[in-house]
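A single protein chain has been omitted; all remaining protein chains appear in their positions.
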Amino acid sequence: MNSLEVSRLAYAYPDGTQALFGVDLTIGRGERVALLGPNGAGKTTLVMHLNGILTPGHGTVTVAGTPVRKDTLKEVRRRVGLVFQDPDDQLFMPTVRDDVAFGPANMGLTGEELERAVKGALERVGMLEAADRPPHHLSFGQRRRVAVATVLAMEPEILVLDEPSSNLDPAARRELAEILRSLDVTVLMVTHDLPYALELCERSLILSDGVIAADGPTRELLADPELLAAHRLELPYGFAIPAPAEPA
Amino acid sequence: MHVPDGFFNAAVSGSAGAVAAAGVAVCLRGARRELDDRTAPMAGLVAAFIFAVQMLNFPVAAGTSGHLLGGALAAILVGPYTGVLCMAVVLLVQGVFFADGGLTALGINVTIMGIVTVLVGWGVFRLVTQLVRGKGGVTAAAFLASLISVPAAALAFTLLFWIGGTAPIEVSAVAVAMGGVHVLIGVGEGLITAFTVGAVLAVRPDLVYGARGLASSLVLRGPDGATTVEPAARPATAGHGLRPFLLGGVGLTLLLAGVVSFFASSSPDGLEAVAENKGFIDQATEHLMSWSPLGDYGEVGGIPVGVAGVIGVGIVLLVAGAVGYAARTRGQAAAGDDKIKV
Partner (left out) sequence: MGAGHHHQLYLPGASAVHRLPPQCKLLAVFAFAVVVVATPRERFWAFALYALLLAAVAWAARVPPGHVLRRMAIELPFVLFAFLIPVIGMGERTTVLGLSLSVPGLWAAWNILAKATLGVVASILLAATTEPRTILLGAQRLRVPSLLVQIAMFMLRYLDVILDEMRRMRVARESRGFEARDVRQLPAVARSAGALFIRSYERGERVHLAMLSRGYSGRMPMLGEVSASAAQWGVALLLPVSALAVLGLSL
């Protein structure tokens, strides 16, 4: 069974701006896929549909065989772990511990079980010592890691990250990559950071003007300068795609 | 306008507390319908916004400045029930966390700045939006609603002061001073509310409770670049009747009238009790009793103490009720093409 299927998805915001114009994509279980696209391509809008925050104007979204509908929202939100672009949006509780506990508590976990879920998730992102601190006292990179933990605590089927590398310094960026690599869940990573996509994802999709414009191995897509230019994507100056032998 | 402890006598503070509690209880029930799972976060946000903007003093006339009350704004953005809750929370937080407004005066503050402003503001808003359609109508209605809500709050304050204020000041003087300044403050409030609502309307019309937009049709682009147009699936907007709100308002008024008159007539405040028992500061008491029309009525003995106050509250609520009723009838008349759900 596929982790995620999106078909003919179209959406317009209430002010009339149409952001998605018929998106089709499929992600198999265990895959790590990058969704590439320039600013304003509709990436965030697409992500918001994956757990039913936005309701499609047209088309369907299916998560692990379950169609996203009003009556399946609870189930879907448990399976799709969404990490938002800005960790300050994601962290709203007074302490890191409360924040990580929020999701599992909503799923009905209490007491010991809840405590275990919280500890486990914080351990996986290396933030256990910060459990009792208020999120807004943490560094940006730490906040993003806690944001990942809030979602991991719910044991999602698919992890969706919106621009996970934005605003991170190189060290924090590397730490996050290590965490993501260590997880064995399906990952959809939205980004315009092409080297990061290459480092973490075998396969990439290009979303441009609200439709999927390309789908293939990341290495091949990034090696096609015309394709990248056509969709306003650019590799950093001086970046060369490393030889196929994956660096350790 | 945050009333501190000791400004009103115990009877009025207590009865206003009962009124505020009843009003909040009604709104707790109503609020669930207005915003569903968005209620708490959105109301919290509006509450924080109002708290913040209340710190933004604007110049009114030479030497005086005013600040937003926010009741009308809250009602327009999140609906009247949730609006009352927002204001109640703002006042609660200001009183408990910031020592702004006395704890025993909480009921008075919630009644004046929460319930009265929201009730009057929302009534006027509904009326004007029924008369003038479209975005311009909403902005104009926001201006008028908040403009009127401020002197209305000042009037309610004066009324309570008349019934149970502890300062020997002529009520007419209080009314004139409060009214005059607050009409000016109302203009500021109206401008801020209109600009806020207008700005939100321009960018996120879906966020204004008083004005929900329509979904348009969607364009689908195929892999070959061919496009088709599909009608958008319309999300259901939860409209709800004005009737429960009106009934709540009227019920609340009656409660206010009843409770206040009961306390005002049956239990004199601490000072009066002592004065009666021990004949202490007779003269002062005499003056106290004669400075308010309430005292006059008491001496005449014709009208029981407090009834005058009840009549006053009744008038205010009748006006608000009439406004709301007119809005509703117009709403039904225009039910065919209502862009704005009643």
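Order of writing sets the chain letters: A and B. Residues in each chain are counted from 1.
The definition used in the following text is that a residue touches a chain if its C-beta (ideal position, glycine included) is under 8 Å from a C-beta of that chain, and two chains touch if they have at least 3 such contacts.
On a predicted model such as this, the values are computed, not experimentally measured, just so you know.
Participant: Where does the absent chain make contact, in terms of the chains shown?
Facilitator: A, B
Participant: Among A:Arg78, A:His192 or A:His231, choose the residue that contacts the chain missing from this document, as touch is defined above.
Facilitator: A:Arg78
Participant: Which residue among B:Ala22, B:Val93 or B:Val181 touches the omitted chain?
Facilitator: B:Val93
Participant: Which parts of subunit A are in contact with the chain that was left out?
Facilitator: Subunit A touches the missing chain through residues 48, 51, 53, 74, 77-78, 80-82, 84, 86, 88-90, 92-94, 98, 101-103, 105-107, 136, 150-151, 154.
Participant: Give me the subunit B residues in contact with the hidden chain, please.
Facilitator: For subunit B, the residues touching the absent chain are 4-7, 10, 13, 24-25, 28, 31-32, 36-45, 47-49, 51-62, 67-68, 85-86, 88-90, 92-100, 102-104, 166-170, 173, 187-188, 191-192, 194-200, 203-204, 207, 270-271, 273-274, 280-281, 283-284, 287-288, 291.
The criterion applied here is as follows: only the chains that are shown with their structure count from here on.
Participant: When the centre of a chain is set as the mean of its C-alpha atoms, what distance in Å lies between subunit A and subunit B?
Facilitator: Each chain's C-alpha centroid was found; their separation is 44 Å.
Participant: If we count contacts the way the header does, which residues on subunit B are in touch with subunit A in the complex?
Facilitator: 203-206, 213, 215-216, 218-223, 227, 230, 232-233, 235
Participant: Where on subunit A does subunit B make contact in their complex?
Facilitator: 8, 10-12, 14-16, 18, 21-22, 55-58, 209-211
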